[in-house]
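The other protein chains are all here in position, but one chain of the complex has been omitted.
Chain IDs A, B, C, D and E follow the sequence of writing; residue 1 opens each chain.
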Amino acid sequence: MDKTVTFGEVLMRLSPEGYKKISQSNKLEFYFGGTEMNVGASLANFGNEVKHVTCVSDDIVGQAAIGTMKRYGINTSGVVKRNAPLGLYFLEVGAVMRSSTIAYNRAHSAFAGIQPEMVNWEEIMEGAGWFHWTGITPAISEGAWLTLQEGLKQARKNGMNVTADPTYRKDLWNYGKDARRILTDMLEYSTIFIGGVNEINEILGTTHTSDKDGFTEAAKELLERFPSITKVFDKVRNGGNASSQKISARAWNGEEYLETEALEVAHVVDRIGTGDAYAAGLIYGLQHFDDRKTIAFANAACALKHTIEGDVNLVSVAEVLEVVEGNISGRIKR
Amino acid sequence: MDKTVTFGEVLMRLSPEGYKKISQSNKLEFYFGGTEMNVGASLANFGNEVKHVTCVSDDIVGQAAIGTMKRYGINTSGVVKRNAPLGLYFLEVGAVMRSSTIAYNRAHSAFAGIQPEMVNWEEIMEGAGWFHWTGITPAISEGAWLTLQEGLKQARKNGMNVTADPTYRKDLWNYGKDARRILTDMLEYSTIFIGGVNEINEILGTTHTSDKDGFTEAAKELLERFPSITKVFDKVRNGGNASSQKISARAWNGEEYLETEALEVAHVVDRIGTGDAYAAGLIYGLQHFDDRKTIAFANAACALKHTIEGDVNLVSVAEVLEVVEGNISGRIKR
Amino acid sequence: MDKTVTFGEVLMRLSPEGYKKISQSNKLEFYFGGTEMNVGASLANFGNEVKHVTCVSDDIVGQAAIGTMKRYGINTSGVVKRNAPLGLYFLEVGAVMRSSTIAYNRAHSAFAGIQPEMVNWEEIMEGAGWFHWTGITPAISEGAWLTLQEGLKQARKNGMNVTADPTYRKDLWNYGKDARRILTDMLEYSTIFIGGVNEINEILGTTHTSDKDGFTEAAKELLERFPSITKVFDKVRNGGNASSQKISARAWNGEEYLETEALEVAHVVDRIGTGDAYAAGLIYGLQHFDDRKTIAFANAACALKHTIEGDVNLVSVAEVLEVVEGNISGRIKR
Amino acid sequence: MDKTVTFGEVLMRLSPEGYKKISQSNKLEFYFGGTEMNVGASLANFGNEVKHVTCVSDDIVGQAAIGTMKRYGINTSGVVKRNAPLGLYFLEVGAVMRSSTIAYNRAHSAFAGIQPEMVNWEEIMEGAGWFHWTGITPAISEGAWLTLQEGLKQARKNGMNVTADPTYRKDLWNYGKDARRILTDMLEYSTIFIGGVNEINEILGTTHTSDKDGFTEAAKELLERFPSITKVFDKVRNGGNASSQKISARAWNGEEYLETEALEVAHVVDRIGTGDAYAAGLIYGLQHFDDRKTIAFANAACALKHTIEGDVNLVSVAEVLEVVEGNISGRIKR
Amino acid sequence: MDKTVTFGEVLMRLSPEGYKKISQSNKLEFYFGGTEMNVGASLANFGNEVKHVTCVSDDIVGQAAIGTMKRYGINTSGVVKRNAPLGLYFLEVGAVMRSSTIAYNRAHSAFAGIQPEMVNWEEIMEGAGWFHWTGITPAISEGAWLTLQEGLKQARKNGMNVTADPTYRKDLWNYGKDARRILTDMLEYSTIFIGGVNEINEILGTTHTSDKDGFTEAAKELLERFPSITKVFDKVRNGGNASSQKISARAWNGEEYLETEALEVAHVVDRIGTGDAYAAGLIYGLQHFDDRKTIAFANAACALKHTIEGDVNLVSVAEVLEVVEGNISGRIKR
Partner (left out) sequence: MDKTVTFGEVLMRLSPEGYKKISQSNKLEFYFGGTEMNVGASLANFGNEVKHVTCVSDDIVGQAAIGTMKRYGINTSGVVKRNAPLGLYFLEVGAVMRSSTIAYNRAHSAFAGIQPEMVNWEEIMEGAGWFHWTGITPAISEGAWLTLQEGLKQARKNGMNVTADPTYRKDLWNYGKDARRILTDMLEYSTIFIGGVNEINEILGTTHTSDKDGFTEAAKELLERFPSITKVFDKVRNGGNASSQKISARAWNGEEYLETEALEVAHVVDRIGTGDAYAAGLIYGLQHFDDRKTIAFANAACALKHTIEGDVNLVSVAEVLEVVEGNISGRIKR
C-alpha cells in the first residue's frame, strides 16, 4: 500500500444545527475539512499512511485544525503555520429543492499566503508512492499554485502516482492567471484523471456530450493529449435533490469502458465531501483492486459518505466492501 | 409594491428536540409565530414593508416576541402590550403516520384581551395598500373580532386590497358568537379569498365537490355572493404524511381556472406555517406577477417552507423563482 | 416514618440556558416543580412515602408532569386532570447583583380550577401521618382554598401532623377574599409553623423585630394564639446575592430557642426551591431527630439544594448528614 | 385487562447526536431500555398494570434506571440492586445502507449476576395474569436463566398467559449451556410464541421456508411439539434499509393463517425497540381484541415505534387504533 | 433624550461552550458585537433612538448581523454591504488566573473596506444629538478612518455631543498612519472623553500617575489641550481576575473630581463589552442625570454587564437604578 501525500487548504466549516439559518441560531457546529485533506483523512481511515501538507493559522483555530488531522491519523509533520487566519466558510444546509448556501471567508487565509520555500517536498515525499491534488489549490493564490507545482515536480522525480481532480471553480482564480493554462501544465505531471466530460471539455476546449459515447471519446482524447495520464474516472449524479441522490461511477482505463450500477441515497445526511470520498475510494481501489472493483469501491464509498456527518468519510474498508457486495440492508451490527 | 398590514395573535411555540416527546426531554426549542405574523414576516423577508398589529404580554416573553418581529424586519409600532401572558403552544413533532400533537395555552392570552380602542387603525394603515386577515382572529375573542372589524372598515375606507384566509377552527369560537355569520360579514370587506371548497361550503352552506369542477363552481358562487371578492386561491395537498407532502395550487380568477404542477417534498423539515407561506407567496405574486405566475410562486413558496425550521418562511424571492423556473436540484450555492 | 401528603400546584418552569435572556435564546430548559411538590419530592427522595395531590392539564404537558412526579417516587393516585393548561413560568436566571426575573402564566391554570369534589381526601389520607400546606395554595383561587380546607379538616380528623408554610404572596390572592383571615383559619388546623417574624407579623398584625428576641417573642405570641401549633421554625438569609448565600436556621419549640451555625454557599447553582428543601428537611428531621438536629438537618438540606439544578432537592439523607457533621470539603466520592 | 410481569436486563444506551460517530462527538444521548422492559413500558403506556423484575447497579446509574421505569408507570417493587455496573451499550446510528453499530458492555453487569434467591416470584406474580420473557435473558448468564425458570414455574402455577419471544442471539450464550435445550425447556411453560420461521427452525431443527406455506407448516409443527403453545405470531420486514422499512405481521392461531397489509415507514426515526413494540402490541391485542385485529394492532404499534426516539413505544392506544383504521395521513392534532 | 448615532465594525464572536477550548469542541456559540454597536444596542435597550452605521458582508452572515441589530431596536438604515466577509473572532473563555484568548479574523473584513462615499452622514445624522466613536475604528483601515472623520465633521456641523473612547489598540493600526496624530485630530471634534491616565498619557505624551491626583492633573491637561472637551470619565478595575472583578468609576468634569464606590462582581459571567456598557451608561446618564449620578449609573451598568452573556448590556434602566440605589441583593423578581 503506497504512502500518500495530499496538499491543499484546510477550512473550518461552520453551520447552524439541523436545517436552521444563521439568523435563527446562536450556535454553530463546526468541522475542519478541505477537499484534499478529506481525501487524505479517508485514506488514513482506510489504513493508509498519509501526510497532508498545508498552511494553517498560528492561533487556537489552526491548533485545533492540526489536532483534528492528527485524530484522523494524518501525519502533520508537513503542516506549516502563518500569522493569518484559517480559511473558513459558513454553510446553511438545504433540503429537498432548497439548496445549501455557502459563504466563504478564505481570500486572505493562512493557506493563501503559502510560498514554495515553506514546503520541503523532498523530505515530505520520501518513501511516498502517491500524490493527490485538485484544481482548487492553484485557484487560491499564486503561492499556492507555485507550491503545488514544486510538489508535482518532486512527485514525478520520485516516479509517484499522481491523481488529479482538476475541478474548475470560477469564483476562485482571482490572482490574474489563466486557469486553463495552469491546469493543463499540471496535468502533464499527473497519471490518473478524476473528472467527467465537463472538466475535459473545459481543459481541451472540446464539446463532447455527457453520455457514454461522449465520455469515452472525451477520455480517449484526454489520454492522447496527456500521455502521462492512463485512466479517467468519472462520477455521475442522476437527478436527485438536496435530500436524495442517486450516484454511479464510470471509467475509461485506456482499454475499456466500465460503469457501476447506481446506488440510491434517499436520505442524505451530509453532502459535503462526497466527491472527496469518491476520490479516496478510487485511490484505495487502485492500490488494491482491479479497475472494475475500483469504481464499485469508489462509488460505494461515495454513497456511504452521504450518510456521514462532517467533511470526512469515516466508514471502514469493510463497510464499503459490504455495499460493493450488494448488502444495502443497513441492518444493525451488534 | 404595496405596504402590507397584518393583524393577529403571536404565539410562542415550544417543542422538544427532534421527534422527542415532552416526557423524554428537558429542553424545548421555541419560535414565535402566528398565522398572520408568519405571512407578514415572509413578506418582509421578500422585501415588502410590513406592519404587524398585535397585543403581547408586558413581560420578558412579550419583549422577546417583539424583538423577533423586529429581527424579521417587521414594523412593530402597532404592537400593544397587556398584563396577561403571551399565548403559547407545545408541539410534539410527528413523523410518517404519527401525527404531530399540539397543546394550546392561549384562551386567556394577552391577545385575547385586545379591544378596539387599543389600536389606532387610521394611523397604522396610513400609506398601506394591503391588509391580510384570517379566520383565527375573530375566533379568539369578542375583542379580537371587533378590533379586526375596525381594521377592515379602515382598509375599505383606504381602498386597500384585503386578503381573507377564513380558516374555520372549531375548537376556538368559544365566546358565544356564530362563526359563520361573523366570517360572512368580514368577507364583505375582502377582495381576495384564500381557501378551498371546504371553506366555501362552510360559508355558503353548499356541498360542492373538491374536484376541479366542484372548485370552479364553488368559487363562482362565492364571487357572486361577495361582489368585493375577485379571485379565489386554493392549495391542494395530495395524500402524503407527516414526513412527505405533495402540493399544488389552483385558482379561479373570475375568468379562468388555473393550476400548477405538483411539487413533492419527500423530506418535511417543518410543516407549521406552510399555509402562511402560501398566502405570503400569493400576496407577493399578486403585487408583482400575473395570476398564473402568482400561483406558481405561491406553491413554490409553500413547498420551500416545508424545508425551513420554525414558523416563518425565510427563503428569498430568488430562491422561490428558481423553483418556479423548474430548478429543483437543490445543488449547493457557493 | 410517617407517610406524607402534600397538596399544591405543579408548574412548569422554563428558562434559557445559563444566564441568557429569552431574547438571546432559542431553547429553554424546563423542570416541573411547585413549592409543595418540591417538599414531597425531597421527602420521597429521603425515603419517605409521599402522595402529592394536585390538578394538571389533560394534555402532553400534564402527562409529562405526572411522569416526573412518578420518577421522583411520588404516589400520583391523587392527581386529577382538567381541560385547562398547566400553570407555568419563565425564569431568566440572574447573577451577583442582577436579580432573576420570573414571568408567570398561571392565573387560568388547570390547578386554579380545582374544586373540593375532585379530591377524595379520606381515601388519600388513609394511613398517612403528615400533611404539608403553604400559603400559595389558598392564594390561587377559591377552589384551591376550599379544597385545601377540606384536606385540613380530614388531617385533623386523622390526628395528623400538619406543617404550615403560610408564605404570603401579594400578587396572587386575586379572587376577592381576605388573605389574613383565610391563613388564620388554616393555621387553626396546623401543628408546626414554618416562617419567621415577617410572616408572624403579617398574621398577628404585630410589629416584632427580626432579631433573636423579636423572633422568640413573635413565636411565643403565635403559639398562644394558635394552640394547635407547638413549634416555629425559621430560616435566615444573611446578606448575599444571586450568586452567593449564607444561611442559618432557628426555632422556638415552646421551650427553648435553638439556632444553627451559618453555612456559606459561595457558588449558587440554583436558588429555586431552597425554601422547600428547608421545609422537607424539617419534616424529615421532626420524624427522626430531636429539634436541635432537626434544624441543623433542615439548614444543611437547604444549603445543599443551592447546588442542585431544578426545583427539587435531590441529595440523599447521607449527604445531608455529612454536612450536619461538619464535612463541607466537597471531596470527590468514588 | 391482565396485570403483566416482565423480566430482563435494563441497559443504558449511549449514542452520539444525529448520525455522528463517537469519535466526532463530545456528548452522548442516553436512554434506558432492554427488550423485556420495553415491552413492559409500552404496556404501561397503553394503560396496563406492569411490574418489571430486574437487577440494576447500586449506584447513580441504577438509581436513574429505576427512576425511568417509574416515570413510565412501571411498578419497580421487584427490582433488586447489586454492587456491579449497569449493562450498557454504545450505538452509532446508521442511515440508508450504512448500518448502525453497537458496542456492548454487559458481560459483567449487575443483571448478569442475578440469582434465583434474589427474586420472590410468588409475591411478585400475585394477582398478575401475564408473563413475558425473551431468549435474551437465559443467554446472559446461568443465574439469569435459573431466575427466569423460577418465574416460569410460578407463572404456570398461577395459570398465567406466557408470551415467549425466544430470539436467539449467538454472541451471548457464553456460560457453557446449550441454547437450544434451554429455550426448548422454557417453551414448555409458554402459551404464545412470538417469532418466525428462523426461530422455529432453530428450535425444532427443521428447515421450513419463510413463505406463507412454510410459516404455516412451521407453526403447526411448533404447536404440536409444544402443546401449551396455542398461537404463533410473526413480524415480516420487507427489504428496506436503515432509513426506510416496510413491515407486516402474520399469525397462525391454531385454526387459520392471518396476515396484515404492509405499512411503510419511509423515514425511520429510531429502529431500536420496534420488535418490542410489536410484542407489546400483541399482548395488548390478545387482551382486548380478536386475533385479526390483534396482529393489525401489533403491526401498527411496531410501525409507529419507528417514529419514536428511544427504546420504548410511547404512542397511545388511540394513536395505534387510528393507524389500524387506515388513517396514515399524519395530520397535525390540535 | 438625544437620538444617538454610533459608527464602527460589527464582528461575529465565536466561542466554545463553557470554558472549553476549540480543540475540545464541535460547537461554537456566537454573538454579534463590536464596541460601538454594543454602546448603541445598550442605549437602544435603555429606550434611546439609535442608528448604527457600519458595513457588513453581503451574505448570510451579514444578513444575520443586521437582523440582530434590528432585534436590539437599532435603526439599520445606515448599514451598507460589501462583497467581503464579516470580521470575526474566536474566543476561548478563561477563568480565575487563566486568561481568555482571542484570535481575530478581521484584517480584510467588509468593514475594513468601507469608504467615505458609502455613508451619507448628512442624512443619517438628521435629527440626532449624539455621536459616539472609539479608537478602534480609525485603527482598522484608512477608509474607516476617513469615513469616521466625515462623520465627525457632520456631527460638529450639527452641534452634536461627541463621546470619544480613544482606546489605543497597538496590534491594529497597520495601514501606515500615525495613531497618535489621527486620534489627536479626532479629539478636536469631541466633547466628552472616555478614558483614563494611560489613554491621556498616550495622546499627550505625558507621564501622569494613575492615582486620584495624577488622574485629575491629566484630565485638566487634556481639557486644556482640547477645548471642545468638557469632561473626562474613567473606569477603574481593582485587581481581580477572569472570574472576579471589582470596579469603580471616576470623573473630572472641569470643576470637581467625582468617584463612585467600588462594586464587586465575584462571579463574572461575561467580561466582553463591559467597557461598552460603561460608555452607554455614561451617555444615558449625561442625557438624564447630573455628573455624580451619571458615573454611579455608568459604573452600575458596567457591573451588571459582567452578569450578562454576549456583547451587549441587556439590563434595563430600572435594573441599573436599583444598583445605583444600593440594592445589590439580587433577590428574585416575580
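Basically, a residue touches a chain if its C-beta (ideal position, glycine included) is under 8 Å from a C-beta of that chain, and two chains touch if they have at least 3 such contacts.
All of these numbers come straight from a predicted model, not from anything done at the bench.
Undergrad: List the displayed chains that the omitted chain touches in the full complex.
TA: Those shown chains that the absent chain touches are A, B, C, D, E.
Undergrad: Would you indicate which residue among A:Arg71, A:Lys177 or A:Lys220 is in contact with the undisplayed chain?
TA: Answer from the full complex: A:Arg71 touches the omitted chain.
Undergrad: Which one, D:Gly8, D:Pro85, D:Pro138 or D:Gly273, makes contact with the chain that was left out?
TA: Considering all chains, including the one not shown, the answer is D:Pro85.
Undergrad: Using the definition of touch stated at the top, determine which of E:Val80, E:Ala95, E:Met118 or E:Val236 touches the missing chain.
TA: The single option touching the absent chain is E:Ala95.
Undergrad: Pick out the residues on chain C that sit against the missing chain.
TA: 71, 263-267, 269-270, 303-304, 306-310, 314-315, 319, 323, 327-334
Undergrad: Hey, which chain B residues sit against the chain that's not shown?
TA: Output for chain B: 24-26.
Undergrad: Using the touch rule from the top, list residues of chain A that touch the missing partner.
TA: Answer for chain A: residues 67-68, 70-73 touch the chain left out.
Note that only the chains that are shown with their structure count from here on.
Undergrad: Measuring centre to centre, with centres taken as mean CA positions, what chain is farthest from chain D?
TA: It is E.
Undergrad: What whole-Å value do you get for the distance between chain B and chain E if each is reduced to the mean of its CA atoms?
TA: The answer is 42 Å.
Undergrad: Could you work out how far the Cα centre of chain D sits from that of chain E, in whole Å?
TA: 62
Undergrad: Out of chain B, which residues touch more than one other chain, so two or more?
TA: Residues 21, 23, 67, 71, 101, 104, 266-267 of chain B touch two or more partner chains.
Undergrad: Sort the chain contact graph into one of these: line, ring, star, complete or other.
TA: complete
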